[in-house]
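Attaching a single structure in structure tokens format; questions to follow.
Take a look at subunit A:
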Amino acid sequence: MAEVQFRFRDDEPVADPAVTVDSFAAQSNAAAVRLEPGDDAALLIPHLERLRLVEVAFPVWTDGRGYSSARTLREAGYTGELRAVGDVLIDQLGQMRRCGFDSFAPEHELDADDAAASFARWDNVYQATGDGRKPIWALRHPA
Partner candidate 1 sequence: MYQYDKYDQAMVDARVDEFRDQVARRLAGDITEDQFKPLRLKNGLYLQLHAYMLRVAVPYGTLSGSQMRLLGDIADKYDRGYGHFTTRQNIQYNWIKLEDAPDILADLASVEMHAIQTSGNCIRNISSDQYAGAAADELVDPRPYAELLRQWSSFHPEFLALPRKFKIAVIASETDRAAMLLHDIGIRIVRNDAGEIGAAFYVGGGMGRTPMIAPLIRDFVPLDQLITYAEACLRVYNRHGRRDNKYKARIKILVHEMGKAEYTRQVEAEFAHLLSQDIEPPLAELARIKAQFADPAYETGLADEIDLADPAFARWVASNTHAHKAPGYAIAVVSLKPVGGIPGDASADQIRLMADLARDYSFDELRVTHAQNIVYPHVRKADLFTLWQTLDAAGLATANLDQIGDIIACPGLDYCSLANARSIPVAQKISERFAANGKAEDIGELKLKISGCINACGHHHAGHIGILGVDRKGTENYQLLLGGSEGADCSLGTITGPGFGEDGIVDAVEKATDVYLARRESGERFLDTYRRIGMQPFKEAIYAKESVDG
Partner candidate 2 sequence: MKIVTASDLRTGAVVWWTGSDWSLHVEDAADAGDHADAIIAREQGAQKVCDGQVIEGTRDENGVRPAHIKDRIRALGPTVRPDLTLKPADPDAGNWVI
């Protein structure tokens, strides 16, 4: 299992292994689940209270379904750990963060300096994505 290389949370990492979406429904005490690209993140919405870790798999980074899964969970109110796992590369880190990911377990270890630069690349953003950053249109028109 790939190690978490970057984590933007203060709480203790969840030690439970992440179960599949199918198993999760059957196990009332599971607190960690893994979403594959084709899984429907909305299936988890009734269970957000007991979820502490959601891993979203990126078997290949060009399959961007995980971005929508992440936003769907955050929009539903999920505040637990949202971890990008697999083909997680330097140049996608910033956008993953914007979609709500707060931990990253890349298949192959990434250069820490390159990663820091990627996370910090954009001072401002054009869109509201629920990551707490004020989009440029909000800065232009302060309420």
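As a selection rule, all candidates are chains of the complex that A comes from, given by their letters.
Here is the rule we use: contacts are C-beta pairs under 8 Å (C-beta built on N, C-alpha and C of every residue); 3 or more make two chains touch, one makes a residue touch a chain; residues count from 1.
What you see is a predicted model; the values in this text were computed from it and never measured.
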item	value
Complex member in contact with subunit A (any copy), out of 1 or 2	1
Of all residues in subunit A, those that touch candidate 1 in their complex	37, 61-65, 67-68, 71, 75, 89-92, 94-96, 98-99, 111, 114, 117, 121-130, 135-137, 139-141
